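Below you will find the structure I want to go over with you.
Every protein chain but one is kept in place in this view of the complex.
What follows is chain A.
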C-alpha cells in the first residue's frame, strides 16, 4: 500500500466557483513538488504547484507530452494522430508547429479583428431576440470561436453551419460516445475533402497552405485534416470557457469594468489578468520525464509523470504578491501568467485567443450595460472538464 499519497481533487469550494480548489494553496506553501495519486487505482505523479517550478519543468527538454509513453500521467492511456502535435515531441512537433506559426502571427491575427467583431455582432443580433433570458454559452461563447476558426481555416461560408453543428457535438457532454465519434469522423472527412479541393483550386487560406505541404511531401492529406481538427479542438471550447468565465468574473467586479475602456494597453492588461485569474486549464498540463532531472532540489526520474498545475502557479504569491487571489484588472505583471503554458508547446493560438477576448468582452458590456445572471436561474459549471467553464450561463439584460 502506498500510504500518505494524497489524491488530487479538482473539486472547488461551492461558494468560490472561480477559484481553484483550496487544496492547491496548501501544496504550494508546504509541498510545492509532491507525489499525488490521480485517483483510486490510477497512477501516481509529481504535482508541481509553484510558478517558478512550473516554468522550469515546462521548458525542460527532458519532459515529453507523448501520451503513449509509459508513465504518462493519464487515467486513460491513448495515442493521438501526429497532426495533434501538442502530443508529439521533437522533431515531429516542430514539423507541424513551424508550418502554422505564420498563420498565428500577431499581424495576421490582427487582420481577423474586424471579421471577429462582425461575427460577434451577428450573434448578438440573434441573442437579443431571445429576451428576457438567453444562454450566453450557446448564443455567443461557443459559436464565436468556431466561426472564427472556420474563417481562419478557410471553410467556405456555406459550410459554416455544418462545421458549427459538428464541432458543437464534439464538446457536448450530453451526447453518447458514438455520436461524438460520428461527428469527429464527419469533420475529419470534410476537412480531408477540403484539403484535396484546395490543392486543385488554391485560395489564400490556411487549408490551402496545409495542402501545399502535402504537395511538398511534408505530411499526408490525413495529417493536414488532423491539423485542422486539432486547431478546432484546441481553440473552440477553450475560448468559449474564457468568454463565459470572463463575463462571470466581470459581473462580480463591476467596479473594474471601466478598465476595459481605458485604452488599448489597459484592455490588453485586463484580458491578461482574466486569463491569469481564471486559468481554465484546470486539470493542469501532463508530462512524463524521459531523462532524470532536478527541479527545485527534487529529483525526477525518467518515467515519472508530472502534473503542472497552472491554476496554482497563476495564484503563486511569490510572483503575483499577496493579492494573487484577487482579480485586479490593472495588475502590472499579469502577463507573466502561465495560462497558455510555457516552453515549446506554449499556446500557438494565444494571439487569436487574446484578440477574441479583447473584442468580445468590452463589446458585450457596451451593448448590454445591464447584463446579469437571470433571476432564479443557476449557472452550471463543468467541474470535471479539462477546460473549466460554464456549461450554462443564463443571462438577462
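Points worth noting:
Here, contacts are C-beta pairs under 8 Å (C-beta built on N, C-alpha and C of every residue); 3 or more make two chains touch, one makes a residue touch a chain; residues count from 1.
Heads up, the rule we're going with is that contacts and distances are computed from a predicted model.
Within the choices "RsbT antagonist protein RsbS", "Carbohydrate ABC transporter membrane protein 2, CUT1 family", "Ferredoxin" or "PqqA peptide cyclase", the name that UniProt assigns to the complex's undisplayed chain is "Ferredoxin". Taking the complete complex into account, A:350 is the one of A:74, A:218, A:350 or A:396 that touches the chain left out.
Considering the full assembly, A:59 is the residue among A:59, A:111, A:161 or A:318 that touches the omitted chain. When the whole complex is considered, the residue among A:42, A:251, A:268 or A:374 that touches the unshown chain is A:268. Across A:336, A:377 or A:396, the single residue that touches the chain missing here is A:336.
Where chain A meets the chain that is not shown, the touching residues are 59, 97-98, 101-102, 104-107, 109, 268, 333, 335-336, 340-344, 346-348, 350-351, 354.
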